[in-house]
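In this view, the complex is presented without one of its protein chains, the others remaining in place.
Entry: chain A
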Amino acid sequence: MNTKVLVAPSPHVHSGDSIQKNMYGVVFAMLPALVFSFVYFGMGAIIVTLTAVASCYLFEFLISKYLLKKVPTITDGSALITGILLAFNVPANLPIWIILIGALVAIGIGKMTFGGLGNNVFNPALVGRVFLLISFPVQMTSWPKPLGFDTAYFDAQTGATPLALIKEGLKKGEPLSQLMHDVPGNMDLLMGNMGGSMGEVAGIALLLGLAYMLFKKIITWHIPVAVLGTVAVFSGILHMSNPEAYAGPLFHILTGGLLLGAIFMATDYVTSPMSNKGMIIYGIGIGLLTVIIRVFGAYPEGVSFAILIMNAFVPLINVYVKPKRFGEKRK
């Protein structure tokens, strides 16, 4: 026999799945929301997205090549996801220099300090976003109105998000039924016709992305369902206890960054638990914290903080929540 053959342990075949396929699958699932953000916020959204993506790529390349002295692995698609998610999480009129700082924090502190893809504890895009929110509160909370390509990048007409409107109003003691007149209707909320971060507004587009990722088996249902279910139940209970003080479940789900967070950020492979049981616990935690921060906290929106806090619990969840073993007695 002249043919040289390979010898290796089984299995001898592979599914063909790869990191790239999963990452670009997520990117594809984000496209509808990206298109909606361009439609609502025009040129600003395009500038913000391009800046965020390009700078994430650049910082990952520079850090891995010159600081970690490794062969840069930017082709795996994870920097692209971080870039798009960072853009999704900021207002569409954010100045370029602030985006650059956000990208540096996201990639540099959020991801590369831990050793790069697979090792980070916190969702990099959210690390960047929260850093910006605390450092530049004014720029990060001046939301341009969704006027399509009439939305100016500089000196845009701005307005409050529905969550901020409600929060302010309730603080002043106005009844909720009164305040709801100033908030767009549920249909407008679903379609994204409201102020907010550029990628979070179009609920319908985010749900489309969720359907695609579930269909392609990129993610499982556990985290999104646990997050949204918990928010619905918790806010529902509050709403029933006092309808004039607490907004209903549908309002909570369709406003702010909840859908974006539940679908694209809480589900990040690296920073979420490994077992299905763990994912559900993690999702419930995010849901509870989101509502607590929104209703009782100082900030009108709490999804980013909720996810980051639960990210910190993931190693603990992984140690204590084990999958059900075969042959184990059901208690």
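Convention: a contact is a pair of C-beta atoms (placed from the backbone, for glycine too) under 8 Å apart; a residue touches a chain by one contact, two chains touch by 3 or more; residues count from 1.
Just so we're on the same page, contacts and distances are computed from a predicted model.
Visitor: Which one, "Acyl-CoA synthetase (AMP-forming)/AMP-acid ligase II", "Hydrogenase maturation factor HypA", "Ion-translocating oxidoreductase complex subunit C" or "Cellobiose transport system permease protein", is the UniProt name for the chain you do not see?
Guide: Looking only at the record, the undisplayed chain corresponds to "Ion-translocating oxidoreductase complex subunit C".
Visitor: Given that one chain is not shown, which residue among A:28, A:61, A:221 or A:269 touches it?
Guide: Once the missing chain is taken into account, the touching residue is A:269.
Visitor: Contact with the hidden chain only, please: which chain A residues?
Guide: So the residues of chain A touching the missing chain come out as 1, 3, 5-15, 17-19, 21-22, 73, 76, 116-119, 220, 269-276, 279, 322-329.
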